[in-house]
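Of the protein chains in this complex, one is absent; all others appear in place.
Lettered A, B and C in written order, each chain numbered from 1.
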Amino acid sequence: MARADFRLAYPMRVRWAEVDRQGIVFNGHYLMYFDCGITEYWRAIGTPYPEGLAEHGSDLYVVKATVEYQGSAEYDDMIDVCVRVASIGRSSVRFAIEIHRGDARLVSGEVVYVNADPATRKSAPVPAFLREAIARFEGHAPVG
Amino acid sequence: MARADFRLAYPMRVRWAEVDRQGIVFNGHYLMYFDCGITEYWRAIGTPYPEGLAEHGSDLYVVKATVEYQGSAEYDDMIDVCVRVASIGRSSVRFAIEIHRGDARLVSGEVVYVNADPATRKSAPVPAFLREAIARFEGHAPVG
Amino acid sequence: MARADFRLAYPMRVRWAEVDRQGIVFNGHYLMYFDCGITEYWRAIGTPYPEGLAEHGSDLYVVKATVEYQGSAEYDDMIDVCVRVASIGRSSVRFAIEIHRGDARLVSGEVVYVNADPATRKSAPVPAFLREAIARFEGHAPVG
Partner (left out) sequence: MARADFRLAYPMRVRWAEVDRQGIVFNGHYLMYFDCGITEYWRAIGTPYPEGLAEHGSDLYVVKATVEYQGSAEYDDMIDVCVRVASIGRSSVRFAIEIHRGDARLVSGEVVYVNADPATRKSAPVPAFLREAIARFEGHAPVG
């Protein structure tokens, strides 16, 4: 996808501590970038994590994450973490994420969350308010 | 899989700095645990990273990583990072990794590396010495 | 000191992965924040690290760091990393750093670098161009 296909692009600067001996960001750190982008997504749709969900009796747990590496971010690079909800299932929300540096896509991936009751940590249907907030932000209702 | 299906299980202790506000290891850190386990795998088969590969004109780059979360490691837990090579393609090596705490599997995943020329970073066939070292360690030749 | 006493204040947002089980930033991560602030300092004075120094045959190594904790940053906080050069010795540069959240100072500390020849890593006098760039930025010449 192109960066323009994402409603949210969160700019981040690569830190010295995130770059390894090969001069590139350590592969695991991209999941931290994904997480930062998703934080901004919750804020953007009006339900900042975790309070915006907790007040509706909801919390989210990661069940799967995938990262594909097409390029490498380097020290001091400005990168964009592009985030959208690709699909919503009965109790799950699947994010599609891409990291771009200028016109080049460096990394793409997915993070799947399951909606859960914070007390029991048991999965629960994605609440209507969340489906609606996402649909409003994306301009359409992502389906599972 | 069971822990016994892995030739290599690397014990690690969860650090305070790795645990988040939910009291569980941050989801991205598991890729760091995977990386530590893979380091031990290279050592175990006799080609410690990166020198053992470099002396044969070889280096490895991650092209894909997947993590599935079935449970959560917590502060001070002793966990086992179980590593095996699941398949070898023309120029790629695919690791299957599981993290266990005692009898419980917490996390499973894959990390796919492409073998490359260190100078050009272009993909190159997995060298014979590496196929053989892996086959010797695993007791069979993993195929793509 | 007050935030206004610093010519440079770099805003950062606290990440989920940086917060521990007590709900506060892990104590060691503040040195990473310090490092990010110092990166911005080099950029602000016109010698972005490491190229701006390397082209003058110079590199910098940390020899001492101190952190004092008066408060705690929490998840999603916007903090300001305030950086100034407090003194310059024959071969050393001492940064004074404070982290503020709004009007509250959370953390203060120092990072001392020694200027070195990149090839030999032996200490060398702080070059004149660096003393001058710092004096220009600070509005006075910090003395050792």
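The working rule: a contact is a pair of C-beta atoms (placed from the backbone, for glycine too) under 8 Å apart; a residue touches a chain by one contact, two chains touch by 3 or more.
What you are looking at is a predicted structure, and each value in this text was computed from that prediction instead of being measured.
S.K.: With respect to the chain omitted from the figure, which of C:9, C:65 or C:124 is a touching residue?
M.R.: For the chain that is not drawn, the touching residue is C:65.
S.K.: Check the options A:21, A:122 or A:140 and report the residue that touches the missing chain.
M.R.: A:21
S.K.: Kindly state which of the options B:32, B:53, B:97 or B:126 is in contact with the chain not pictured.
M.R.: Hidden-chain contact among the options goes to B:32.
S.K.: Touching residues of chain A against the unshown chain: what are they?
M.R.: Output for chain A: 16-17, 19-21, 23, 26, 28-29, 75.
S.K.: Using the touch rule from the top, list residues of chain B that touch the missing partner.
M.R.: Within chain B, the residues that touch the unshown chain are 13, 15-17, 32, 35-36, 39, 48, 76.
S.K.: Can you name the residues of chain C that touch the chain not displayed here?
M.R.: Its contact residues with the unshown chain are 26-32, 34-35, 61-69.
Just so it is clear, only the chains that are shown with their structure count from here on.
S.K.: Which chains, if any, touch chain B and chain C both?
M.R.: Both-contact set = A.
S.K.: List the interface residue numbers of chain A and of chain B, divide the shared ones by all numbers used, and answer same when the ratio is over half, different when under half.
M.R.: Interface between chain A and chain B is built from largely the same residues.
S.K.: Roughly how far apart in rotation are chain A and chain C when fitted on CA atoms, stated in degrees to the nearest 5?
M.R.: When the C-alpha atoms are superposed, chain A turns by 180 degrees onto chain C.
S.K.: Averaged over CA atoms, how far is the centre of chain A from the centre of chain C? Could you give it in whole Å?
M.R.: Centre-to-centre distance between chain A and chain C: 30 Å.
S.K.: In whole angstrom, how far does the Cα centroid of chain A sit from the Cα centroid of chain B?
M.R.: The computed centroid separation for chain A versus chain B comes out at 25 Å.
S.K.: At least two partner chains per residue is the criterion; list those residues in chain A.
M.R.: Where chain A meets two or more other chains at a single residue, that happens at 32, 35.
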